[in-house]
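Have a look at the structure below before the remarks.
The complex appears here minus one protein chain, its other protein chains still in place.
Going in written order, the chains are labelled A and B, and every chain counts its residues from 1.
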Amino acid sequence: MALLEVQDVTMKFGALVANDRVSFTVEAGSIVGLIGPNGAGKTTLFNCISGLYKPTGGRILFNGEDVTGLTPYQIARKGAVRTFQVVRPLKDMTVFDNVLVGAFLRCSDKREAFGTAAECIHLCDLEQFQEKPAGELSIGGKKRLEMARALATRPKLLMLDEVMAGLTATEVKASLEVIRRLRESGITMMIVEHVMEGIMPIADKVVVLDGGVKIAEDAPGRIVNDEHVIEAYLGAKYSQRFKTMKESGRIV
Amino acid sequence: MLVDGMLSGMVYALVAAGLCLIWGVMDIINFAHGEYLMVAMYVSYWLGFLANVDPVLSTVAAGAFVFILGALTYKLIIRYTIGKPGLVALLATFGLAMFLKNVCMNLFSPNFRILSGTWLGDKTLHLGDLIFPVPQLAAGILALIVVGAVYALVNSTRFGWAIQATAMDRDAAELMGINTERIYVLVFGIGGACVGIAGGIMPSYLAVHPEVGSMFGLIAFVCVAMGGFGSIPGAFLAGLLVGVVESLAGFYVAPVFKYIAVFGLYLAVVFLRPKGIFGW
Partner (left out) sequence: MVNAVQRKAFSGKDAAWLAFLALLVLLPLVPWVTANSFRVHVMILVLLFASMAQAWNIIGGYCGQVSFGHSVFFGIGAYGAGMAVVTYGGAPWPGILIGMIAAAVVGVIISYPCFKLSGHYFAIATFAIVEIFNRAFLVWDWVGGALGLDYPLIDEGLKNLMWQNSKISYYYCVLVIFVLIFGVVRWLEGHRYGYFMRAVREGQETAESLGVNSTAIKLAAMALSAALAAICGAFFVQYNLRVDPPMVMSLDMSMKFVLVTILGGSGTLIGPLLGAAVLIPLQEYTRAFWGGLGGGVDLIIFGLLIILMVVKQPTGMIGIVHDIHNWFVRKNSAAKGDVPNGAP
């Protein structure tokens, strides 16, 4: 049984169909990428899964349970936690307190929560800014805060929404490291990304959306060969580059 | 009954229209709006008492006076609260309301003052079965005209479009060459003028005293919120509703229930439609 099953999810805003019968699964312990051009419906899909929107049609099963239409806090408590594409730090609280709010979801005991928070802060390289008000961080720091905060809730499924946007190449590599380490600790992840270098090398499976419709769901190696995907989004040049990197062994 | 309610409702609508304009453009609740009304009434009263100018004519003077008061309020106080949480402007105008109320109380004593011998006075108009009290009728017609004028101004003139642009996105409006600072001053002035005109004619039928504005102010808030953010038609409709409900409740239940009904109406409306009737 997959950890997350999206079944024929449709999301309409009046006449606009943002998600059109999208279906895919996310296996426990895997990393699934969600890619596609702007306006394809990726964040809308995230919003449907995390409870911010109630889908107009379809079902969402998390851990075998139907969670369609539950409120965001209920879904977060079940273990599916997301970050926001446009970062939302809790501005007047310190970085540490921000992460602590996440930690308090699972730990009622303060000491335990403090420990979890400190761990996640260390993991996301935010130690030096612990006492700063979250509103004062740089954009990279705020993105790491989003991750650390979501991590502190000890999620079963971590949904990352464009965490790499706006980062330098070095920062992307560092984030990749963090994500790899997270996978090793058993967290399942679903990642929306535009930065191909940030998702293709690590994803077990990639789901491609275009115009609200799923056009492909496959391993990265086969996705780059898919003509629909190349036409809609990747472009022939990247496809070629990926193949070369795979052949030369730089990606496993 | 219904007639009385509608007439007073139209006056509420006028007071609310001014507040609605300010709220819609600057997202600020002017807590001193009721006190603006009180000031206007005093202007009109003194012109009548000292210079024998009838309130009908004083409406212009009162309107102009409160226009200036509004513009000054913006320049001296509100300007510094833009961009800060809405609570700041609300508390600042609360302080202003306290200031204005007590200045008038100090200068003019808390006594109720009534203008006698006005043109409209105690006259009534009989049309078929309906009896119209002339002062309230005049006030209602005046309110209708002014609200209509303000609505036309905002929707059909270039100046009005500039106001709407500033309301929707101040920075974008600036980038398009609109002097948003001047718009803000003028909007506060016009908003004040609306309530000033209302206050100008009121001494024809209401007693003037320092506390007269408080209730009108509260009702104006309720009308504006019920009508919906930024909607002048909404404020007008809400004003009429409030006037009618107040009148009916006062007659059929008991006078003290007038306001319970009005505020209860507000709660009922926003619980059903959290953004007011026409809010955006």
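The definition used in the following text is that a residue touches a chain if its C-beta (ideal position, glycine included) is under 8 Å from a C-beta of that chain, and two chains touch if they have at least 3 such contacts.
This is a predicted model, so every value here is computed, not measured.
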Worksheet, complete the sentence: Given A:4, A:48 or A:150, the residue that touches the chain left out of view is A:150
Worksheet, complete the sentence: Cross-chain touch to the chain not pictured, restricted to A:17, A:118, A:202 or A:230, is A:118
Worksheet item: Thinking of the whole complex, not just what is shown, which of B:42, B:74, B:259 or B:278 touches the missing chain?
Response: B:259
Worksheet, complete the sentence: Cross-chain touch to the chain not pictured, restricted to A:88, A:156, A:183 or A:241, is A:88
Practice prompt. Could you please point out the chain A residues that touch the chain left off the display?
Written response: 50, 52, 71-73, 76-77, 81-82, 84, 88, 90-93, 96-97, 100-102, 104-105, 108, 110, 113-115, 118-119, 122, 127-132, 136-138, 141, 149-150, 153
Response to the item:
Logged for chain B, residues touching the omitted partner chain are 23, 27, 29, 77, 80-81, 84-88, 90-92, 94-103, 105-107, 109-110, 218, 221-222, 225, 229, 254, 256-257, 259-260, 263-264, 266-267, 270-271, 274-276
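Heads up, the rule we're going with is that only the chains that are shown with their structure count from here on.
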Worksheet item: Taking each chain's centre as the mean position of its Cα atoms, how many Å separate chain A from chain B?
Response: 51
